[in-house]
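Can you keep this structure in mind? I'll have questions shortly.
Complex shown without one protein chain; remaining protein chains in place.
So, subunit A:
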Amino acid sequence: MSMKQTIARVSSYSADVFGACSALFELGGMIVIHDPSGCNSTYATHDEPRWYDRDSLFFISGLTEMDAVMGNDNKLVHDIVSAAQDLSPRFIAVLQSPIPYMIGTDLEAVAKLVQKKTEIMTVALPTNSMHSYVKGASMAFAMLAAHMVENPVGKTLPPFTPKRWSCSWQAEYTADGSLVKDMPSAAARQSLGVNILGVTPLDFSFNGSDQSMVQVLRERGFRVVSTWAMGSSLENIAQASLADVNLVVSYAGLEAARILQHRFSIPYVIGVPFGSVMAAQVASDLKEAAAEKMNMISYRNRRVDESGTVIIGESVYSASLAWAIAENGGPAARVFCPLDTETALLVPEDRIGMSEGELEKLLFSYNVIIADPLYHPICPTTARFVPLPHEAFSGRLFRKEIPNLIKNAETFAKNING
């Protein structure tokens, strides 16, 4: 590791395992993390607000030193099969931590063996805890798009019949409020169907932002087919091919959107509907994208000004917020994205993937810094710091202070204006 990569004064983002867990939390699958036992709570409580009042099926394999030395894959397979037979999960996802990654455990082979023995769909997600949560969530959403979404006509998921164990997340409602068993009515199908892709508490917390996005779209005449993956059941996800257009609200949802476009020719729009102006733009783009079968970025005309304002955070979230603040009379901020993203989602004045040292030097010339509070120690005292807690960076430390900016973007923009 070079000193450039050293993190000494700020926090670090959640790792890919957390991202995958967060993406799959509500879908009724059994998530097995191949890792030594011990502080399991790091995976599911520190960064997971839903842990406290919802059941889940997260397991740690309890890898031991001798398992690592001897390669006891059969023990892992046996334990997963045994638990799956007791709990009847909808699917099984096997994730790995650094130790099995380093010893070259073939998780795909493990998944194949488990699926053969349980007849439950089993997938391996190649996490290794060396990448950010964005990559983990992205691979989980991509897996759903590739394997869980069904053709509009043809086979459907087998009906779910809870056995002696069931979970609060086995939702009885769909993203648009109808019962799971009810297919959308003919009248409802006349409105444009939308999947919202890339929603996890790591980016949007557990403060109603997900429901607000659904509400924003419904108020503008859209039918929300599914929200990946908060407030939707696996059945909703399976029906995602019924949508006319996808709305990507974080970079983690983009790969899934591309897969759905490849499989079902569904175009996508990128952007978060922060406030009424941005919501109107997103709604307009969703209609145009569906009609023209083209992909769009709702903040495509984003510009930056010389006000010295910067937002640090996830790319789609931060760029959308910068656009919304500017449209509401605030400064046109730059975005510093320390996470996985693509240059096409940002403007040339933005920056991607800086070290703590580089970031500190860059921030020295800014007047207003909008970022998670744990970035404060490297911000210049001359700058005005606007806290915007990010669950993937500060976990539950400032959870109660994370705003629902879908509803309150205008207030936030006014606050920036001082």
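Things worth noting here:
What we mean here is this: a residue touches a chain if its C-beta (ideal position, glycine included) is under 8 Å from a C-beta of that chain, and two chains touch if they have at least 3 such contacts; residues count from 1.
The rule is short, and it goes like this: contacts and distances are computed from a predicted model.
From the set "Electron transport complex protein RnfA", "Spermidine/putrescine import ATP-binding protein PotA", "ABC transporter permease" or "nitrogenase", the protein name that UniProt assigns to the chain left out of the figure is "nitrogenase". Of the candidate positions A:I103, A:M130 or A:A291, contact with the hidden chain is made by A:I103.
Touch with the chain that is not drawn comes from one residue among A:L113, A:L197, A:V225 or A:I370, which is A:L113. Although one chain is not drawn, its touching partners on subunit A can still be listed: residues 71, 102-106, 108-109, 112-113, 116.
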